[in-house]
Every structure is written in C-alpha cells, then in structure tokens.
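If you scroll down you'll find the structure; I have some questions about it.
Moving on to chain A:
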Amino acid sequence: MTADATPYVTEDGRQIGGVMMDLRDITLRFGGVEAIKSISFDIREGEIRAIIGPNGAGKSSMLNVISGFYKPQEGEVHFRGKKRPPMRPYQVARQGVARTFQNIALFEGMSVLDNIMTGRMGHIKSNMLAQAIWAGKAQREENENREAVERIIDFLEIQAIRKTPVGRLPYGLKKRVELARALAAEPDLLLLDEPMAGMNVEEKEDMSRFILDVNDEFGTTIALIEHDMGVVMDLSDRVVVMDYGRKIGDGTPDEVRNNQEVIDAYLGVAHD
Partner candidate 1 sequence: MLYREAGDFKTTYVADSQTFPLKLDRIGFWVTMAVAWLVIPFVINDYWASSLLVPFLIYAIAAIGLNILTGYCGQVSLGTGGFMAVGAYACYKLMTSFPDINIMIHIVLAGGITAIVGAAFGLPSLRIKGFYLAVATLAAQFFLVWLFNKVAWFYNYSASGQINAPERLVAGVAVTGPSTPAWAQYLICLFFVTLCALIARNLTRGTIGRSWMAIRDMDIAAEIIGVNPLKAKLTAFAVSSFFVGIAGALFFSVYLGAVEVGEVFGIQKSFLVLFMIIIGGLGSIFGSFAGAAFLVLLPVALKWIGVDVMGWPTDLVAHFQLVIVGALIMFFLIKEPHGLAQLWRLAKEKLRLWPFPY
Partner candidate 2 sequence: MKMKKLAAMALAGTMAAAPAMAELVIPDLSYRTGPYAAGGTPFSDGYQDYFNLLNARDGGIGGEAIRIVECETGYNTEKGVECYESTKGEGALIYQPLSTGITYQLIPKATVDEIPIHTMGYGRTSAANGEVFNWVFNYPANYWDAASVMVNYLLDENGGDLSGKSIALVYHNSAYGKEPIRTLEELSAMHGFELSQLAVDHPGQEQKSQWLQIRRERPDYVLMWGWGVMNQVAVQEAANIGFPMENFIGNWWAGAEHDVTPAGAGADGYKSLNMNRVDASLPVFDEIRTLVHEAGNAAGDGSNMGSVLYTRGMYAAMLASEAIANAQDIHGVTDVTAAMVRDGMASLEITEARMAELGMSQIGPEFSVSCENHGGSGLGIVQQWNAADGQWVALTDYIAPDDSVIDPLIAADSAAFAAENNIEPGCL
C-alpha cells in the first residue's frame, strides 16, 4: 500500500502529497530486547498519520527513531527521497522534524517565551560574538524570531502566560506550550507523542482543533501517537497499528477498524 503515493486532495480539501518519510525494515534492540521488529511504513506530505497500539508496543521508540534519538540496528530511514545518513538528533531537528514528548519535556527553569524561542534554534544565524554585543544583526534576528514566536503564541492562545516560568503552569497548559515550542521550529514534519494524554474532554477538543489547524493552515505533516481511539479516528488520514514491536495494521481509519489482528490486540486476545 505504500507503493501508491500519488498526490490527492482529501474530502475537506487538504492537499496530500508524495512520500515525505519512508521507514524501511526498522529493527531496534535494547540489549537482548527487540523493541521494534522490522517495521516499514511511510508518512506522506500534508497528512496526519497516527501510530496506535497498546502500552509497550514500541510506539514512542518509533518516534525516537524518526527523530534520530534511537539508532536502529537495522533498517533505513528515507527522508524526502534520500536515505538519511547517521545523524545526531539536533541535525534531524534542523532538517525540519519537530516533536513533543509523552512526559512533558519542557525546560522548567525558563519562561514560556524562552521555551518557545528555544524551538527556533535552527533559525538563528548570528554568531556568538554578535550575540555578545547585542546590536545590529543579532538583535534584529532576535526580534524577527520574537515576532514569529508571538504569532504562535497568539495562535495557541497562551498570551497571558508568556513570562510565566514553565514550572508554575498546570499540566494542560504545559502540553500546549510544548506544542508551541515544536511549532516555533516551523517544521515540515511534526511528531506528537500522546498530545492528549491526561486531558479532560474540553482540553482534548482544544488540542484536536489546534492539531487540525496546524495541519490545515501551515500544511505541516503530522505523525502522532494517541490512545484515545475516537480522537485518532477523527483526526488521522492513515493509521499504523503496532503491537509488541510488530506492525499489525496500516491503512485508513476504516480499514484499521476492521482489521481482525488489530481487534484481537485491542481486545487482549492472548499471544501464544
């Protein structure tokens, strides 16, 4: 099914392009434990791709492979048609891959504004000397970045907490700030690791709206892990299902919903 990668337009008018990221036969081991067993799937430009599966299925590990934090023992990652050489995570990030984390990984000692500004690390050109003097180019650049960040702050409706230290924020807002930080990078591919975990229904609705808006307005490709099936089915264009490190399903929400293996995994049929 990955072979067919012709661009098309969805019902709601979004543009889905060709394959942006292609993961081929990824295998990841920790010591003797195989966390991911020879998994292949692709992510297409402009789509919302969901990865689902029970706890311990290897979903977060998969995101970590995509963002370059884990190095798979086998398999290849192709990004924009080219095989990705071994890279440090920050280099991956600078190629236009941004993400959020399952257990919020904000910089607790910094203000909301500074956290989001950190997301723009890849957009800074001025060198250290210029920054030390704080005039001319460095300051201009700082202001441009600040304007970009302010747009995101407006977009996510967190103007009031700009200067607040992140440590003092409630959980839901932290999740939103983390999204803002990822967006600040203006990524092509946005990875969201359980963006709605621990949220109430209203917060989930807000977050879903933000995700759709991001995809819609900026044309950002999104890959997300989520447990709430309703959300996943509503949001995503295609879904990958993982269980015990294997891929057990891949397709549109409807296809996945009717996949027997997926049903077994979720109903807890015993493994042999």
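Candidates were picked such that all candidates are chains of the complex that A comes from, given by their letters.
Throughout what follows, contacts are C-beta pairs under 8 Å (C-beta built on N, C-alpha and C of every residue); 3 or more make two chains touch, one makes a residue touch a chain; residues count from 1.
Since the model is a prediction, treat every value here as computed from it, not as a measurement.
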item: Complex partner of chain A (touching, any copy) among 1 or 2; value: 1
item: Residues of chain A touching candidate 1 in the complex; value: 67-69, 88-90, 93-94, 98-99, 101, 105-110, 114, 117-122, 124, 126, 128, 131-134, 138-139, 142-143, 146-147, 181-182, 185
